[in-house]
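All protein chains of the complex are present and in place, except for one that has been dropped.
The block that comes next holds chain A.
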Amino acid sequence: MLAAPIHLYTFSFRGDRMFFISNLSLVIRPFLVCIACLILYQGSIFYGLLPSSEGINQWQANIIKAEKYIYNRDSTPIVLVGSSLANNLPTKYLSDRATNLGMSGGSTQTGLEIVRKKEIKPSLLLVELNDTIGRELDTKLVTPLFHPLTSFIKIHFPMFRQEYRPTSVLMQYLENEYKQRNVREVERQDEKQVINSDFRQKMIKQLVEDRNIELDTQQKQSIVKEAEFIKNQIADIQKEAVRVILFDIPGESVVDNTTKQRQIRELLKSLFPKNSFEWLPELPARKWITSDGIHLVQSNAKEYVSQLDGVINRLLNENHS
């Protein structure tokens, strides 16, 4: 009846048996529709009719990245863990053997925990260390990924994975269409990233102001505490013959040279001394450009990755020889 959608929030309490039976039978129909929809959706994924997505926001992209890594039963030779700085690096230019578990808005600990908990380990693990190590492990992200029930469901029914969420799939399709029609615009990514130059300068200025103060005791304690946590994670992973290399991603020089930033770098060097931990050799110095004072613009990120690739290949070759 017409009244159904209009009186959406009203109820009719009638306590007779016929009412109960007819009411209960009505419940079955929506469930049947739901099951039919799910079968159709799962079937579309199974037959390759629906492409997967990379996520339409930061939280989703992080989960998709983690799910793809966890549910992939093949071994991945190189894994990179870190924060949004690492996530910003286009791994496709690094090596086709590398997986990037950099978490936007997240921490190194999250990526390390995923590597630690996955049975199959990489041969080389690159660990990005920067001031964000003060952030804690994202248990809300990691715990459900390794929950036996949800893992079982996601392994056997990929429709429940983040990469197949209907809205994300639709958005990914629209984005790909847009990119194909606006190739030139996509190529001008750097320009887009620094287009609002006033805002960019303002953000950098703000960062410099914020970081030109001494590192306070609380921040220091939090970094020390999380560093201990990371050390334990690394030790666990190293037990399974994984080579772990620490590295730091460069940023805007004015930000890197602030008081707090320098203190954090020194603190990290003392917490992860070179005689106990392997650090990536310093890359040639140059002026790096960021979009916001922290994250490298795409062209710079590509260049950094190609330099990183060279160093890693050299290290691996040394190892083999």
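In this section, contacts are C-beta pairs under 8 Å (C-beta built on N, C-alpha and C of every residue); 3 or more make two chains touch, one makes a residue touch a chain; residues count from 1.
Please note the rule applied: contacts and distances are computed from a predicted model.
Colleague: Given the options "Acetolactate synthase", "MBOAT family protein", "Sarcosine oxidase subunit delta" or "Acetyl-CoA C-acetyltransferase", which would UniProt use as the protein name of the unshown chain?
Modeller: This omitted chain is identified in its UniProt record as "MBOAT family protein".
Colleague: In the complete assembly, which of A:Val27, A:Leu49 or A:Ala241 touches the absent chain?
Modeller: A:Val27
Colleague: Who touches the missing chain here, A:Phe146, A:Phe160 or A:Phe277?
Modeller: Going through A:Phe146, A:Phe160 or A:Phe277 one by one, A:Phe160 is the residue touching the chain not shown.
Colleague: Using the document's definition of touch, tell me which of A:Ile120, A:Leu174, A:Ile213 or A:Ala235 contacts the absent chain.
Modeller: Within the whole complex, the residue contacting the unshown chain is A:Leu174.
Colleague: For chain A, which residues touch the unseen chain?
Modeller: 1-2, 4-6, 8-17, 20, 23-24, 26-27, 29-34, 36-38, 41, 56-60, 140, 159-160, 164-167, 170-171, 174-175, 178, 195-196, 199, 202-203, 206
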